[in-house]
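Every protein chain but one is kept in place in this view of the complex.
A, B, C, D and E are the chain letters, set down in written order, and residue numbers restart from 1 in every chain.
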Amino acid sequence: MIQAAAGPPAIVPADTVWILVSTALVLLMTPAAAFFYGGLVRAKNALNTMMMCLGAFGAVGVTWAVAGYSVAFSGSGRFLGDTGFLFLHGVGLEARGSIPHLLFMAYQCTFAVVTAVLIAGAVVERMRYGAYLVFISLWSLVVYAPLAHWVWGGGWLATLGVLDFAGGTVVHVNAGVAAAVAALVVGRRKDYGRQAVLPHNVPFVMLGAGLLYFGWFGFNGGSALAANGSAVQAFVTTLLAPMATLLVWMALDAMRTRRATAVGAATAIVVGLVVITPAAGYVSPMGALALGALGAIPSYCAIVLRARTRLDDSLDVLAGHGIGGITGALLTGVFADARWGGVNGLLHGRPVQLGLQAIGVLVAIAYSGVMSLVLLRLVGLFIPLRVADRGQGVGLDITEHGEEAYTNGEGALLLLDRRTDPARRSAFATTTTDSTRERA
Amino acid sequence: MIQAAAGPPAIVPADTVWILVSTALVLLMTPAAAFFYGGLVRAKNALNTMMMCLGAFGAVGVTWAVAGYSVAFSGSGRFLGDTGFLFLHGVGLEARGSIPHLLFMAYQCTFAVVTAVLIAGAVVERMRYGAYLVFISLWSLVVYAPLAHWVWGGGWLATLGVLDFAGGTVVHVNAGVAAAVAALVVGRRKDYGRQAVLPHNVPFVMLGAGLLYFGWFGFNGGSALAANGSAVQAFVTTLLAPMATLLVWMALDAMRTRRATAVGAATAIVVGLVVITPAAGYVSPMGALALGALGAIPSYCAIVLRARTRLDDSLDVLAGHGIGGITGALLTGVFADARWGGVNGLLHGRPVQLGLQAIGVLVAIAYSGVMSLVLLRLVGLFIPLRVADRGQGVGLDITEHGEEAYTNGEGALLLLDRRTDPARRSAFATTTTDSTRERA
Amino acid sequence: MIQAAAGPPAIVPADTVWILVSTALVLLMTPAAAFFYGGLVRAKNALNTMMMCLGAFGAVGVTWAVAGYSVAFSGSGRFLGDTGFLFLHGVGLEARGSIPHLLFMAYQCTFAVVTAVLIAGAVVERMRYGAYLVFISLWSLVVYAPLAHWVWGGGWLATLGVLDFAGGTVVHVNAGVAAAVAALVVGRRKDYGRQAVLPHNVPFVMLGAGLLYFGWFGFNGGSALAANGSAVQAFVTTLLAPMATLLVWMALDAMRTRRATAVGAATAIVVGLVVITPAAGYVSPMGALALGALGAIPSYCAIVLRARTRLDDSLDVLAGHGIGGITGALLTGVFADARWGGVNGLLHGRPVQLGLQAIGVLVAIAYSGVMSLVLLRLVGLFIPLRVADRGQGVGLDITEHGEEAYTNGEGALLLLDRRTDPARRSAFATTTTDSTRERA
Amino acid sequence: MKLIVAIIRPDRLSEVLERLYRAEVRGLTVSRVMGHGGEVDQVATYRGLTVKMELQEKVRLEIGVSEPFVDVTVRAILESASTGEVGDGKIFVMPVEHVYRIRTGERDEAAVTPAGKLS
Amino acid sequence: MKLIVAIIRPDRLSEVLERLYRAEVRGLTVSRVMGHGGEVDQVATYRGLTVKMELQEKVRLEIGVSEPFVDVTVRAILESASTGEVGDGKIFVMPVEHVYRIRTGERDEAAVTPAGKLS
Partner (left out) sequence: MKLIVAIIRPDRLSEVLERLYRAEVRGLTVSRVMGHGGEVDQVATYRGLTVKMELQEKVRLEIGVSEPFVDVTVRAILESASTGEVGDGKIFVMPVEHVYRIRTGERDEAAVTPAGKLS
């Protein structure tokens, strides 16, 4: 309506506001993931896990601004962007669609960060922090950015007609596959299979799930890139799908173990959000409920089965995001409804869309799988990827960050190095002489 | 301004954005309540309490989409909606007011969820999870939806002239009364009155209060259903009232115990928000400060007195939401100011409004009280409502969800069932054979 | 664009929505700071620290509505506002710029609260709660409001040409200096320098940092007071700068101690946000990255050095906000780019701006330093500022609030006073007779 | 002098403390422990896994008493801590050579007598 | 009767419990403690400060056994808890005068025999 009043490319304030808000919401998903993941690990690895998320703001965020955005969104190549937007050159306040170009870049930046962060869940409690940061930075450039180009940057998958509203394949299948590869390359945790590794703080997991639900409105709703009907539709399907997933998940849980677990419920909400992501702007609200309900099943089974395998995808990124993303992408080809956004899917008489979706999924799996493997091996040539068993025993918070998540009152439990000079202990109970430090 | 340019029912993008944001904010109130409530209980019931909140997304959310919305908002009946919107039939992207109809439904959906969740606070640490979910689903359909219809859906209370901007009676009085009834029907916790049950994590309570304050801007500000002056007014009164409540509450606390407590401060913020809810769009900013300040007193006294009674409304839902909602609804009839939205109240020479408000309150109390009782008895016929004393001793996290909120490092404390087969203990410290499970 | 269509002062809905959202976001920064600070102290002082933040909603919020706003934003005086807006008189829904005046007041209110809250970080674990609340209320009136007037209310610093987009000097330099003064006047913690006082909950610190990042979009992005290009620019520079700061900070950390710490990363994000605050609407996106990267260095060094001094600025408010604010204000004079908002700085051939910025900084330091000292001495005449050593040993949660942040399960550890009347212990394990209370 | 160490159920702590108070036992130290005995194990579920929690929460009491109080104390605990179900816990009576009161340096009997009794 | 108190590494707990089970030792109590011995200290960094953590996490086992079980138990722990690196911990064998089973009031031998053995 307002758009109609404007000339060719004009900025619409309401659209701008919505994408400003959406960008902030997607940004919040990274700390949200930090809590979702951080609560699921043992206390001695909590900070490391959360730092794997927050650290991506630095590593991936800067990479994106400097180069990733250009790879994904400059030029009109079928396979790669050009160098036009390197160092954000030429990205200003002019319109891109109905919002300022710079804002579009920022919105995409928050996607790049949170996608890379998802991978962390598969390698927590054992991967070296430096190697991890280098890997996800490269990954965002070499794996994520090209895939984003193919689907959203006008590349070949978009041309082919693959539907991916907000990132089912680009974000979730992609990250899920990369995560499984990373789990394999980095190897199992030293205790895997011998001890039950229980979450140290389930309320944090629920906080993470709650904030992810909240932030995902920006992820899906904002993907309309305007405050229009499509945004509203995507928003509401994003609201409804996880509700159905949650209900089905609790039922499955109750059938299997007679109780609905809290970790299960938190997982269900995330899986519901993943499943609706590629479909958000293409299906009806009732379709969203159906999609959410059906989407619970593959991921639920995958999680139950994965625990019996030797694949230590520690926080089930493959089962949650990979399988969830595949389910969502395929079901988009089933439930897509032209009355609710573009094209019809299988259910509305157009089975070809399901095939197209399958192609999208296969391409993402293949590209992400191969390239992630190559990158990890490459990084592994220069930096060891894995913390030694002994360090895993101590916990990565201490080995990688020299900190503990929780220290109990009365710093009293901390003393000066007595061996070096007991007499010096008078004034300070702490020393700052770096030379006497030893690696734990 | 923009509205003027549009034909009869037209969608206004800025309004749409504001209600998108408001919906997301209200959604966040459910996890916020999970933390507010979850922090107040003992650690052994923390997950159960939080699941009572998050589980409502599934149970109440789906109920609302499938049927509740139709009961509340379809047709033009004085007492009940019709079946027009069952299964969201006919709820699309067309305008309802100046926003898409689907968005209006979603916004109301988040209200239904969070209202039902409030009840949890009265039955935590003892109600069976399944029975609870069934109860609140039915309750949202049979108690909440009709009341919403009467006040907001064009029903008889609206026609009568009862003011309830964002849900003082529909949400807070209603939930508060239902909570008290539920506390009575389910019965006291086994330890009630014998042991002091202290909050296990007060920072979580403060996190909950902070997020509720934030989310409530969507609750009250969004109730204008447009980005207009009324929204701004409701937003700002919502900002100011809790500030005054907090100040008065801390003063009362300091007078009574010489200290301002943190749980008290968190409670004060919520009570201030409750009090301003029915009045948000009808009173002046200074009126909001007065309302917030006065509103502290009845709830403060109710909480102090309740603790001396045998009514185990564990987290004081009646005192906080019920009494707070009543205070707010009545004071709306006192402070309402035609210059600031519609009609005058007692202070501005129109005492009749106070009477109308009283009617609204009494109707909500009566309807909610009776129907909640009936529903609980009904559910109780099929499912026991209460966890046995022994299970309460163990904690509901284990009995209802088979989990613990906090497990300390080194899953090492977990072993295989040795009695069945010690030899098998070689490889895995965990078993997945469901058949050997026993209920704690 | 839309603005062009409007008459002289007209309200623009999209701008209104953006400032509504921004106000909510800035409000959230206060609970965010509560977690950032609360996680850094010892468990026995966690609630007190968080209450220093949340209590400001009552103390400072009401002060602002009643008088502070008038001091800062009424009239056209060069040095002080007049009494025109006392008690919000005359502050209604009419336009101020393109948003309702009342909303502008509310937005500024959230700034006043969060600025005062920053000071808490310097006096935690020892300052008496009552004295603190009185101090920050007066401070917001006597120090913050005038400074806000000089820079944003049309006062002399604005006229001079000092740039401060969202509060580098008004908020951060101001609060940082006041904090250092407060640390000096209140004195060191009893354990300072003898024991290492470690953070009790680092995940809370990371939650705080995450929410601050999220809320800061309202702080900086909202400071454009419209949903225009300036808002987008400020938003995006606010996104980018902390990313660069984080990267540099982790590198500095790794160079100094061979590990990137989590507390360091959380601090880096906040410092990056502080540094970009004065510059947000004046520099290019690449300028923001440069500013963020450079801005890490002075604050990093200040934190390392401060720990070796006798100044117990417990949570490094001076180093983080004071030094960060100064760095940001000065670098604004370096990187300001007329193509990106107004005037040029040193790098673009206008060195005079750097001098102006230095004047702004010096004025803020001098005014805040002197006035904060006077106010603290004044408050100290009537109320002791400091909790006695013994109380510090017990912890301020108990002495100031009569609560503990975490109590472990089974309130069982709580018993009635046996000495007074063992026989009475039958029914209730808790007593409410205030007369028998004793101060710990 | 003896040190009585008792492992009890957390939910009996209240009663035990009360009973000890009545028996004029004033000084004691409490800690949270985990125990394994003949109890039925609890089951927890974590995503795909079902795990047994073989360690149950217990509370450990440590009470230094002079000889005449040993029997009184043991009896008080036996009576108040027992529920009759497996998992009630154990009491250990251990010899102590000396007890000191840190505040005054007093030794043995004097160290465990409540201050009030002396004046 | 003896009370065996063992301080071990947290990451050996699993093995120790398993070995004790095989040695037919069924009842025990576990708690988390912090220990200081000859271990190399860990280093933590907090903003400007580098601090040494001289106390390491350990687990404390408390096992009441009748005389014939003392050696068996000690040996089971020695074998399963040792890694050969400094910090493996200590075992203390202490005399106990009486043991009571709270549930039944049974004393001494009877109190530490698993219920199953009696029937």
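Definition applied: a contact is a pair of C-beta atoms (placed from the backbone, for glycine too) under 8 Å apart; a residue touches a chain by one contact, two chains touch by 3 or more.
The structure presented is a predicted model; accordingly, all values stated were derived computationally and were not measured.
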item: Option from D:17, D:44, D:77 or D:91 whose C-beta touches the chain left out; value: D:17
item: Absent-chain interface as seen on subunit B, which is shown; value: 196, 198-199, 253, 257, 259, 261, 263-264, 267, 303-308, 316
item: In subunit D, positions touching the absent partner; value: 3, 17, 26-31, 62, 64, 94-103, 105, 111-112, 114-116
item: Positions on subunit C where the hidden chain makes contact; value: 194-195, 393-394, 398, 401-404, 411, 413-418, 429-434, 437-440
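One rule holds in what follows: only the chains that are shown with their structure count from here on.
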item: Identified repeat of the C-E interface (over half of residue pairs identical), from A-D, A-E or B-D; value: A-D
item: Subunit E against subunit D, contact positions shared by both copies (same if over half, else different); value: different
item: Subunit A and subunit C: spacing of chain centres that average the CA atoms, whole Å; value: 31
item: Centre distance in Å when subunit B and subunit E are each reduced to the mean of their C-alpha atoms; value: 48
item: Subunit D, residues touching no fewer than two other chains; value: 11, 14, 32, 34, 44-46, 48-51, 54-55
item: For subunit C, residues that touch 2 or more chains besides their own; value: 2, 12-14, 17, 21, 196, 198-199, 201, 207, 257, 259, 261, 263, 307-308, 408-410, 412, 429
